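Working notes, structure below.
Shown here: the complex without one of its protein chains, the others still in place.
The block that comes next holds subunit A.
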Amino acid sequence: MNPHNKSIEELKDIASQVRRDIVRMVHAVNSGHPGGSLGCTDYFVSLYFKIMNYSTDFKMNGEGEDLFFLSNGHISPVWYSTLARAGFFDIKELATFRKLNSRLQGHPATEEGLEGIRIASGSLGQGLSVAVGAAQVKKLNKDNNLVYVLMGDGEVEEGQVWEAAMYAAHHKVDNIIATIDLNGQQIDGSTEEVMDLGDLRKKFEAFGWTVLETSGNNFETLIPGLEQAKAETGKGKPVMLLMHTEMGYGVDFMMGSHKWHGVAPNDEQLEIALQQLMVKHASDY
């Protein structure tokens, strides 16, 4: 059971709240990664408020619940906001993001004991391996819950991703749903310019995965896309959901450009962003 199980209308409200948290968090410390965070907001909100079976009473071993791993750890703002809004820790703690003595490190970590996080990530390409290992243990433990993992599209330039992809198919790890955030951008430019990823659908199909595609910035297609991915589990193959998003989604001047990968808005830009993201909730931290 999802502890919230919200309607699509409610998901939209939560997503705009999370997006406001994101721009505030990165603005407050003048650092962090708003672009990918805004682009993946609807995915995080879908998982934590609709799709995943979990408890906010966090337990590291995750037995009896779905697990989520973030491999592209730099989009930590969206994860932290979603976790706080879902009830893992106090929303006020978002104000400590990237500050000294905070549990909300620049990239996600377990060292400070932040609820909801099971592995450190940031150095790219490692999360799929971790998720596949966790999924195999679920099978060993006869735990029928699923393992979700998100990667960036630029991230699949790391070779370890393909080691893990080959392994997951060989070992028939069919209780995992991996998602790649296809926003087409990375730090130095578009993925097409920097390192053309080619046809990821064909590549993952050739590696033995079931591959699905969905829009990642539209709940009307994202929720059915995730439900379809769930329906494809348990069939002997790992499941890949290629998710088309727009970097910076929701803030017009951040959209569609790699320039907002790792840059924070200034005071004026923050105000414009917040207006576009409908400031109205009393619960804003």
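Note that a contact is a pair of C-beta atoms (placed from the backbone, for glycine too) under 8 Å apart; a residue touches a chain by one contact, two chains touch by 3 or more; residues count from 1.
Operating definition for what follows: contacts and distances are computed from a predicted model.
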Listed names "Electron transfer flavoprotein subunit beta", "Acyl-CoA dehydrogenase", "Molybdopterin synthase sulfur carrier subunit" or "Transketolase C-terminal domain-containing protein", with the criterion being the UniProt name of the chain not displayed: "Transketolase C-terminal domain-containing protein"
Hey, which of A:H74, A:R118 or A:H258 is the one touching the hidden chain? A:R118
For the chain left off this view, which of A:I22, A:L150, A:A164 or A:L226 is in contact with it? A:A164
Contacting the left-out chain: of A:V130, A:L146, A:L182 or A:L226, that is A:V130
Of A:P34, A:G62 or A:G184, the residue touching the omitted chain is A:G62
Under the stated touch rule, tell me which residues of subunit A contact the chain that is not displayed. 60-63, 67, 69, 109-111, 118-123, 125-138, 140-141, 143, 159-160, 163-164, 166-167, 170-171
